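Here the complex is missing one protein chain, while the rest keep their positions.
What follows is chain A.
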């Protein structure tokens, strides 16, 4: 079932199950309502964690409680098999390389970023800046995830970057999702980690070593206050630039994508929409 305005290059409906099969184990049937609500809760929790960082030091108790909630959801989704599918879908749905050349400058590993820059205030900046940073985060996360998925797809150390990165995508409108790229992406997923293409695109971006590093976002959330808030500010600045979303109205809406759309450029939008679209298929709305 596709939203209005969808363009398909390959109109073979048989492609869908194949897509599902490529990405991992079949999802055990779950109550659709429950899983959508759980997904909303996860999204909401991640937004809350991001918005923790303001001018005043964040409330540690609140952050810990929200992070624990996210972990609980992740554990349950891992048991259901939903988690693996979601993270693999994100890895597969990478944006094609040529669209990302412009963002090369911003693509640096999070530690380098933290060390190099002083904390940026919440930018009220232009949309292009936001769009680029979102792109960077999505791809960076997808890149990390791809490498990590071989080693340990369910490791908690890798879970946060992916959802953080995927945030913009899920909040986007689902209307004009194009799925022409969905055909290309699975093949990209295989190429990028080990090809020079990745290097070309990302320049100084270093693909993480196989052993997953301690979850950078979570670690920095909780590391000792002195240096950590600097790091966290910079790491999350890209995400903070996401315009504040209205709260999800869980009780009224069953759709996890009810939040208003981001004002992103069209090139980014189509990629994020397609992410959305894939998730829709996988989650089985």
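Everything below uses one rule, namely that contacts are C-beta pairs under 8 Å (C-beta built on N, C-alpha and C of every residue); 3 or more make two chains touch, one makes a residue touch a chain; residues count from 1.
The criterion applied here is as follows: contacts and distances are computed from a predicted model.
Undergrad: Assuming one chain is omitted from the figure, identify its UniProt name from "Proteasome subunit alpha type-3", "Large ribosomal subunit protein eL14", "Serine/threonine-protein phosphatase 2A 55 kDa regulatory subunit B" or "General transcription factor IIH subunit 3".
TA: "Serine/threonine-protein phosphatase 2A 55 kDa regulatory subunit B"
Undergrad: So which bits of chain A touch the chain we can't see?
TA: 37-38, 41, 44, 48, 55-57, 59-62, 64-65, 67-69, 72-73, 118-119, 214-215, 218-219, 222-226, 228-230, 233, 247-248, 250-251
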